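Only one protein chain is missing from this complex, and each of the others stays in its spot.
Naming follows writing order (A and B), and every chain is counted from residue 1.
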Amino acid sequence: MAYTIEQIAAALGADALGAVDIEVDSVAEPADAGPAQLALAMKPEYAEGLSQGNARAAMLWQGADWQALGLEAAIISPRPRFALSGLSAMMDPGQGWSDGVHPSAVVDDTAELGEGVVIGPLAVIGKGAKLGAGTVVGPQCFVGSDVTIGAQGFLREGVRIGARVCIGDRFIAQPGAVVGSDGFSYVTPEESGAEKVRQTLGDQGEIKAQKHARIHSLGAVSIGDDVEVGANSTIDRGTVRDTVIGSGTKIDNLVHIGHNCVIGTDCLLCGQVGMAGSVKVGNNVIMAGQTGVADNIFVGDNVITGGATKLMSNVPKGRVMLGYPAIQMDAQMEVYKGLRRLKRLFKDVADLKKTVSNHSQSE
Amino acid sequence: MAYTIEQIAAALGADALGAVDIEVDSVAEPADAGPAQLALAMKPEYAEGLSQGNARAAMLWQGADWQALGLEAAIISPRPRFALSGLSAMMDPGQGWSDGVHPSAVVDDTAELGEGVVIGPLAVIGKGAKLGAGTVVGPQCFVGSDVTIGAQGFLREGVRIGARVCIGDRFIAQPGAVVGSDGFSYVTPEESGAEKVRQTLGDQGEIKAQKHARIHSLGAVSIGDDVEVGANSTIDRGTVRDTVIGSGTKIDNLVHIGHNCVIGTDCLLCGQVGMAGSVKVGNNVIMAGQTGVADNIFVGDNVITGGATKLMSNVPKGRVMLGYPAIQMDAQMEVYKGLRRLKRLFKDVADLKKTVSNHSQSE
Partner (left out) sequence: MAYTIEQIAAALGADALGAVDIEVDSVAEPADAGPAQLALAMKPEYAEGLSQGNARAAMLWQGADWQALGLEAAIISPRPRFALSGLSAMMDPGQGWSDGVHPSAVVDDTAELGEGVVIGPLAVIGKGAKLGAGTVVGPQCFVGSDVTIGAQGFLREGVRIGARVCIGDRFIAQPGAVVGSDGFSYVTPEESGAEKVRQTLGDQGEIKAQKHARIHSLGAVSIGDDVEVGANSTIDRGTVRDTVIGSGTKIDNLVHIGHNCVIGTDCLLCGQVGMAGSVKVGNNVIMAGQTGVADNIFVGDNVITGGATKLMSNVPKGRVMLGYPAIQMDAQMEVYKGLRRLKRLFKDVADLKKTVSNHSQSE
């Protein structure tokens, strides 16, 4: 679908300059852009690319001289990356799926489908499931018994939602995402070595070989509005009550959320983050990729972690954490600096020992 | 389904106290419990919750005064967490799937289904596959050619079992689990930089760009009895012989087990554990979340690892390990303490150098 520069700028709340009636039907990087594409050159370093491509119009950085760049029209926004959000939604060609309920889908008679619900080929909708108006269930998805999904959801191919999971509006799930797997919860007849290690920090006591008895997950998963779950990520059900994901929280690919976790609102959990059981996470928390969180700890509001940070104990709100084990980022940067100078430190101490020893002997 | 307090206690081998004919049909956290629910208050800190909820009966910690807590009945067990295992099994509402073979499933004529086998909608059962009595194959599962699965197995939705995999009784697999993917095994025509680095620990020698030739996986995967595999975990087949998972071993979500690994009995591998190829793990080993294990190493019986531990070399039996690279947990805790005092150490050494230098000059 094509839009004029004027229409796009109006939709984004940005300024349209020049020949604002030029039409574009998609976006492109500056060097790749054709005459019917809007070039995205939102930083000065993209200027050169514009001269290599054939764009007539571009989205530019604040203060750019669009005419000097050889363009006929431009869109300028005070925060171009934020404008890209709206622009990308306008230009998204989507997955190309058909409307309606595909005849090959297996939909239980007791399921309730809201207006305009789409069910893709070979999907399964279980007993008593409820799908809100406009929700799209992709090909080969599974929606279990008594699951509720709100309005305007979008489940990509092969998503799996276990029994009794309850999800709000505008839910997005990427291919292969799993919500409602059973928790990983076992117990030995007598106190185990692992339980002892938690107390002693290193001594597992007398070793007994014991079998692991399974604790079944009786809770489900409760997910708020505007949540996204990434490809092949897994969210376990709770043991007694539900595992909880707050509204506005976004979860990347291959993330693991253990049983009983309670995640706040508007968090970002990046790729391969792993959270053991019963973790409590506040609101607006950002965890970079491969962050790990030990079980039963508390992570306060607005905490930010760097890549591969391993949180082993509670984190007060607002902290910026890094490393394994995690400490505050600025202190960790000091430790890393120290490690790079460690060889020199050993040398200095060896020299000092020699000097002091010589000195003592010479007296 | 409802049970009396007396029935539950008898099933768990626990003590029933008070009005033991009260019936409950589910369990709940103390503050959330209604009058027909059994409150789970297995530690003294849950006492307050009981007064907020409406439970008439609860499972309590050893020594609790149930009458003072306002209850009419109680179950008391010497190890309440262990009792929870049996209780949760009694109370599990399950996935709500129908019995029998769903007409939409594609079951090869040569497959052998034991008595009471359940095949969910849109599942595929390959040539010569054998499913033991009572095994449930969930919706959209795939069971490949010549696979054997024992009795009383339970495969959640979308599990995939590759050709010739052999699995014991009471197998549980969570959604999206993969057993029998091909091993990641390649070889270059001449010795590669990576092979040289293994010898030199840092020098890859003269660099040659080489293509990777694939080594096909001819083995399968052998899994004992009472094994559980978590959501979206992957277990690769062996190169010549089978990859092996011992009886009683439990594997959490997003775990990767490489080709040729041999895992012992009654191990616990927590979320996102990753094991490279040809690792040998003993019995009763516990690996916390995100533990990594380098290829071709040996991990002895009863080894325990802390979260995100990276095992880079053999580990004797009974060791408790932590960190990257892993050392014994108590020694690692000392290192972590040292790192927090590293800045101070640099300061001390700088001061000493100054003192000694001044001293020498003043002589």
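As a working rule, a residue touches a chain if its C-beta (ideal position, glycine included) is under 8 Å from a C-beta of that chain, and two chains touch if they have at least 3 such contacts.
In this text the structure is predicted, and so the values were computed from the model without any measurement.
K.L.:
List the shown chains that the missing chain touches in the full complex.
P.N.:
Answer for the hidden chain's contacts among shown chains: A, B.
K.L.:
Which of B:18, B:116, B:274 or B:318 sits in contact with the chain that's absent?
P.N.:
Result: among the candidates, B:274 touches the missing chain.
K.L.:
Which residue, B:4, B:54, B:145 or B:247, contacts the hidden chain when the whole complex is considered?
P.N.:
If we include the chain that is not displayed, B:145 is the one touching it.
K.L.:
If I consider the whole complex, including the chain that's not displayed, which of A:199, A:313 or A:360 touches that chain?
P.N.:
The missing chain is touched by A:360.
K.L.:
Mind pulling the chain B residues that touch the left-out chain?
P.N.:
Residues 106, 122, 124, 126-128, 140, 142, 144-146, 158, 160, 162-164, 176, 178, 180-182, 184, 186-190, 192-194, 197, 201-204, 207, 209-218, 232-234, 236, 239-241, 254, 256, 258, 272, 274, 276, 290, 292, 294, 310, 312, 324-325, 327, 334-335, 338-339, 341, 345, 348-349, 352, 355-356, 359 of chain B touch the chain that is not shown.
K.L.:
Tell me which stretches of chain A touch the chain missing from the display.
P.N.:
Spelled out for chain A, the touching residues are 26-29, 32, 40, 79, 81-82, 84-86, 88-89, 91-97, 102, 104, 120-122, 139-140, 156-158, 172, 174-176, 226, 228, 230-232, 248, 250, 252-254, 266, 268, 270-272, 283-284, 286, 288-290, 301-302, 304, 306-308, 318, 320, 322-324, 328-330, 333, 336, 339-340, 342-343, 345-346, 349, 352-353, 356, 359-360.
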